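For this depiction, one protein chain was excluded, whereas all remaining protein chains were kept in their positions.
This part shows chain A:
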């Protein structure tokens, strides 16, 4: 859509724009933080002001929005007006997808581009390109926040296959086991499958928890200090008790294997707190002290805070 050669001709020199009287920008007297715009950009905005004023929704107006977007993709007003134009003129949907797709490639972290894309998908009820397009963006940057957000929206809005999505996430995690966005997506899929579909469920089914714990552990083995699978593992127990015999056995074994791994110790402390017995709290105090003084010193103030709380719990238990 964007014709580079045509772009070079200023709007004031284009015969087909001769009928439009550009409107100058008025920042007022002595404005604070004035931007020293380049003249050609200023001119485009002047023409845009005129178009808005006359409420012109035409293909040449569409072309003008593109020209401004190239200089300033975050101009949400121009994007907004572009949609207003698209609502009333005939246009090729594929072309618009190509356009916003190319913009997304060159500026993948731009709110306006993703919002425009979502509008297209929703308004024209066409999600045929989405998962592939998003997958391409995630190939370039596996943690693109907008891309993952759009992905979740497409999956839920169009009720797409969650089994396929789980396979996609698995592939992403095998590429980068420290990609926390992919871990989050896995949690999202599992929660969609077992929690959102059954409103009465307050936690994941036990067999799913076990399976997913195994999955997380298979990644923890690569790198015990990788926080992502640890958070995932802990999250699986949301709404249910961490005080699970198999889990404790596994964690104690890991505590012996991965010496100095703060994540396993942190999880054990929380389990001991849940047990709320003098011997388990004593153990928690011991672990907490070692995290504070040796293993996790950057977070020592936090462990000090936890320790105070543990000690006061222990004291009140002993007094009973």
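Assume a contact is a pair of C-beta atoms (placed from the backbone, for glycine too) under 8 Å apart; a residue touches a chain by one contact, two chains touch by 3 or more; residues count from 1.
Here, contacts and distances are computed from a predicted model.
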**Study point:** Undisplayed chain, where the name is taken from the UniProt record, one of "Protein farnesyltransferase subunit beta", "Rad9-domain-containing protein", "Superoxide dismutase" or "Rad1-domain-containing protein"
**Key:** "Protein farnesyltransferase subunit beta"
Practice item. Touching the absent chain in the whole complex: find that residue among A:83, A:129 or A:210. Key: A:83
Review point. Of the residues in chain A, which ones touch the absent chain?
Key: 25-38, 41, 45, 49, 52, 71-77, 80, 83, 111, 114-115, 118-119, 142-143, 145, 148-149, 152-153, 175-181, 183-184, 187-188, 191, 218, 221-228, 231-232, 234-236, 238, 256-261, 266, 273, 286, 289-290, 293-302, 304-305, 307-309, 312-313
